[in-house]
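This is the structure I want to talk about, given as structure tokens.
Only a single protein chain was left out; the remaining protein chains are all shown in position.
Order of writing sets the labels: A and B. Residues in every chain begin at 1.
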Amino acid sequence: MTFSADQGTPVLEVSDLKISYHGGERYHPVVHGVSFRVEPGEVVALVGESGSGKTTTAQSVIGLLPANGHVDRGTIRLNGTDISRWSDRQFDTIRGARISLVPQDPGSSLNPVKTIGAQVGEILEIHGEARGKELERRVLALLECVGLPDPELRARQYPHELSGGMRQRVLIAIAIALKPELIIADEPTSALDVTVQKRILDLIDELRAEYGTAVLLVTHDLGVAVDRADRLVVLQGGRVQEEGRASEVLAAPRSPYTRQLIADAPSLSRSAAWVTATARSSTGTAATDDVVVVEQLVQEFPRPTRGEAPFSAVDHVSFRVRRGTTHAIVGESGSGKTTTVRAVVGFQKPTSGKIEIDGTDLSTLGGETLRQFRRKIQLVYQNPYASLDPRQTIFEIVEEPLLNFGNLSRLERREKTLAILSRVGLPEALATRRAHALSGGQRQRVAIARALVLDPQVVVLDEAVSALDVTVQARILDLLDELQQDLGLTYLFVSHDLAVVRQIADTVSVLRGGRLVDEGPVAQVFDHPGSDYTRELISAIPGRKHPAFA
Amino acid sequence: MTTLDTIRSEIGADGRAGSSRRARLARLARRLPPGLALSWLILATVFLWAIAPALFTSYNPVEGVGGAQLKRPDALHLLGTDALGRDLYARIVYGAVHSLTGAFVAVGLGLIVGTTLGVIAGSVGRRLDDAIMRIVDVLLSIPPLLLSLSIIILLGFGTVNAAIAVGLTSVAGFARLARSEVVRVRRSDYVEAAFGSGGTFRAVLWRHVLPNSLTSVIAIAALHFGSAVLQISTLGFLGYGAPPPTPEWGLLIAEGRNYISTAWWLTTAPGFVVVLVVLAANRVSQSFGKVTS
């Protein structure tokens, strides 16, 4: 350990921690000698991509490693006491009381068949803190403390009756109930919308300041880490890459990996690498060449109970996309962004409104004409694993669209398929593999190859990079940019991530609750938002407070 | 990504690397659990009994040896003899063909009829779907044994009729499973993507929906094999299957019942064989399920 502590004993001191998983006779090390410490009242962020061992490290600290996980070496000291080899029974006495957990997914982290009140009260009950009327009173106080409106009602409700943000507040209430010394927040907001994320992180900040609790924040989002943590511990492949004060790490990263991470994080990168549309379009086509035209699109769905007015997922949305540019549709969950693009690609007949793709009015299509139309516009899904047939080889997946429009010989198909695979940067050796043998980034490249093999005019990217690690995401975005420039593609880019949008899009439509609240060139919308909602969205982008954000 | 997924991907990260198909198969063979190996051995033996019973015993299964009635198991008669002096081991060996063909007919019938109905319901949809699934509901509402007894009354007693009766009781289950699998696969992104890249209904059904939905149906069919053996032996025991002196396993136990106080081996041995075969069949089909999922 090289850094000097200015206080006495740290709340948490992990040194030379080595953890492995045992599956059958296989033995699989995941964490290789990780060391770091958390001082009282401090926020330390464990930052890393998937496979970095950050979650495993955090689980070992609270003694909740999966049954096949094993601490092989090293110590975990909580206020000086080594707890790394404690039994479950020993851990039961400190879990909740001295270390607590704010979990990742508020959706499934509360017992669905117990009331909120019972679940908050349980932690007080377990540690014999309160009972009866006193217990009830303290539960209500806790719920109020985390900013839940009408705590008495909430205490009687069940988890499914609360929104994701509210559930995460309940989980925070549980975590702070006994004023522990250390809270482990494991990706506490990655399942939440960006505006909700900001409010939840603010809440954790406030409570920490009030109680002086130390926080170990586990996150994949460097922006969140920089915003909220005093110090960063950057993990890669189970090893510490870099450690230090957040601002120092960001300003002068020492390890090449951290440098890469900073460069690839869209919210932190200084300049967009993309050639902006204004530059591109001025040189080329006529200003009126709009390849996608959506006018007054309305999409309604019937409600389960009859007689009720239908639910309108998309409410009079209009936008146009010029050929060769990228148009982003931005919104949080329930904004209608996915419904909009599903209508645009012809998977769903709109209730009313007009959609024109490259001069073809979608409402005139059906059956065979619709099938022929699909050559013009292709969709790339969010989850590449789910959108690739597990039983097909990569070659078969990419070749299939050519078979559907069968006017090529076997040899021509083979040539074209292999050409497009190499175009998206996949080695030919992968062509005979199946999707499960590929990494997330490779899978998304396959999905892109499948979309491009028919030479479409428009490619719709529905959250196509959202599920990927940031360094992988950056490579895919680079690829998309290259393809656009070489092939003159038009992108319709659906995303919840404003930082990515800012980086790659030329124009943007902001949706909220099915309505268009803001639109225009990206620079204009971001610098001079036309609505309060857009302003809120922008201010919630993690990492933007940092001076590095241009 | 949930915590669990993270762990899985952390484990999977290099566990996956460099393992080709063949290497994996080789590793699988080396790590074949002893229970599974034993199960395969049991099934193989019983299949051989069914195909070539004469290789395993020299006794006649239906004609007894005079003076050798109700002999305890010994070197001469491995599992003893029955009241007519017939060698019990020979009867069990010769009985295999009845139980196995019965089970095959039953599972095949249920699988083919049920899966066809389920696939039609799941892929064509709407009216036909509703109609088929209501029929399935009705079939499920009658307890299986009563349904097979009703069918037996209609068709009469006998090995094949008992097999048909057992097979028809599983039609509803197969139909329901096949339909839900088809519906699940149809909702998947890759099926939508296949339509999106210009696939026709027939092409998508053939390339994606059927291969992906039928895997688990086949795995369940394997599981049904064991229960079909059980059900057929039950019908045989009740006397609705093959008529005596056919050495059907259920019937063997029924006949042995009369000597329960004097000749314990007559009921014990055939029962053990049934249990072993069913256990083995279930174990093997379980391993199918694991490989395919």
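The definition used in the following text is that a residue touches a chain if its C-beta (ideal position, glycine included) is under 8 Å from a C-beta of that chain, and two chains touch if they have at least 3 such contacts.
Throughout what follows, contacts and distances are computed from a predicted model.
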Omitted chain (choose from "Dipeptide transport system permease protein DppB", "Cytochrome c oxidase subunit 2", "NADH-quinone oxidoreductase subunit K" or "ATP synthase epsilon chain") - UniProt protein name: "Dipeptide transport system permease protein DppB"
Can you tell me which of B:Phe56, B:Phe104 or B:Trp264 touches the chain that was removed from the display? B:Trp264
Out of A:Leu46, A:Val71, A:Val139 or A:Ile174, which is the one that touches the chain we can't see? A:Ile174
Against the chain that's been left off, what residues of chain B make contact? List them. 2-4, 134-135, 137-147, 149-154, 226-227, 230, 233-234, 237-240, 250, 253-254, 256-257, 260-261, 264, 267-268, 271, 274-275, 278-279, 282-283
Spell out, residue by residue, where the missing chain touches chain A. 62, 64, 88-89, 92-97, 99-101, 103-105, 108-115, 122-123, 126-127, 157-158, 160-163, 165-166, 171, 174-175, 304-305
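Everything that follows uses one rule, which is that only the chains that are shown with their structure count from here on.
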Inter-chain centre distance, chain A versus chain B - centres from mean C-alpha coordinates, in Å: 45
Using the touch definition up top, name the residues of chain A that touch chain B in the complex. 21, 23-26, 28, 30, 50-51, 53, 55-56, 59, 66, 69, 103-105, 108, 186, 190, 345, 347, 371-372, 374-375, 378-379, 381, 383, 386-392, 400-401, 403-405, 437, 447, 450-451, 454, 467
What does chain B use to touch chain A in their complex? 1-4, 6-7, 9-11, 13, 15-16, 31, 188-190, 192-200, 203, 207-208, 211-212
